[in-house]
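Yeah, one chain of the complex is gone here, protein chain that is, but the others are all in their spots.
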């Protein structure tokens, strides 16, 4: 599964994208965030305040309990500030 | 007193402006319209439906009962359609 | 606050008017323009003739502009209204508003157009492409109820 990071989520994780092999049992956005946070302090820092994290599955906005099944691209980013 | 006419009020009265000497007793916009209508069929026609007539005294919108005292320029025109 | 009000037979250049309100002021974050154009109503119309009450027309737009400045914090406001003969596809009126934030720029432009339509002494006469078409007695455009409704909403409640 491909994971993309934008804005300060990208800066905090120190990467713009990566390929990951999900461990068994990770089935939702919340589950994925929980697992990412175990991967090091940079992820702990990036996801420390989940209220400011938005997620998109294959470019569709998702919520914490959206299932990951069938998703090939997950993106994490802060609330949008365009325009 | 100067009277100015715009749009179809001008076309119906056949004049864009004129100087008039008001007869005694004409004290309001309504009174002025009533007197103008006695001046010929073109005025009768122009003011036949007073619902569609707007008046300004010295370039300030006025209503039927606004007093004419002190006014030097009266304008009659249809509802505005600019923009 | 830059204010420009102009009634003229000539066309205007929107780009130039926008530049006037933003150049040298880097606190403008939102620029809204409204351009009213002469429609041909699917070929029915040959031209519009725009008449105005000189003096009063400028004064009424000025009065509306003053209300606008009380209600919204603007950096600039430009109103240009053409008069005379205007052909389909040509410009009739331009409003430009500049502000720090978009809500003020949008609402000020809309308010100004709503009140200009109803309060400023301009009148439109239609010249038809085909004189056999349906037309009011003399071609003068009638005021419409939608425009009165448009100004009523600014009185009854503040938009949120």
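Read from first to last, the chains carry the letters A, B and C; within each, the first residue is number 1.
One rule holds in what follows: a contact is a pair of C-beta atoms (placed from the backbone, for glycine too) under 8 Å apart; a residue touches a chain by one contact, two chains touch by 3 or more.
Computed from a prediction, not measured in an experiment: that's the story for all the values here.
Peer 1: What shown chains does the left-out chain touch?
Peer 2: A, C
Peer 1: Identify the residue among A:38, A:59 or A:72 that touches the chain left out of the display.
Peer 2: A:59
Peer 1: At which residues does chain C meet the chain that is not included here?
Peer 2: The missing chain touches chain C at positions 14-15, 18, 22, 26-42, 88-89, 100, 102-103, 105-106, 109-110, 113, 149-150, 153, 159-160.
Peer 1: Across the whole complex, list the residues on chain A that are touched by the chain not included here.
Peer 2: Within chain A, the residues touching the omitted chain are 4, 6-8, 11, 56, 59, 61, 75, 77-83.
Here is the rule we use: only the chains that are shown with their structure count from here on.
Peer 1: How many Å are there between the centre of chain A and the centre of chain C, using C-alpha atoms for each centre?
Peer 2: Their C-alpha centroids are separated by 49 Å.
Peer 1: Centroid from C-alpha atoms only, then distance chain A to chain B, rounded to Å. What do you get?
Peer 2: Chain centroid spacing, chain A to chain B, equals 73 Å.
Peer 1: By the touch rule stated above, which residues of chain B touch at least two different other chains?
Peer 2: none
Peer 1: Which positions in chain C are in touch with at least two other chains?
Peer 2: Correct list: empty.
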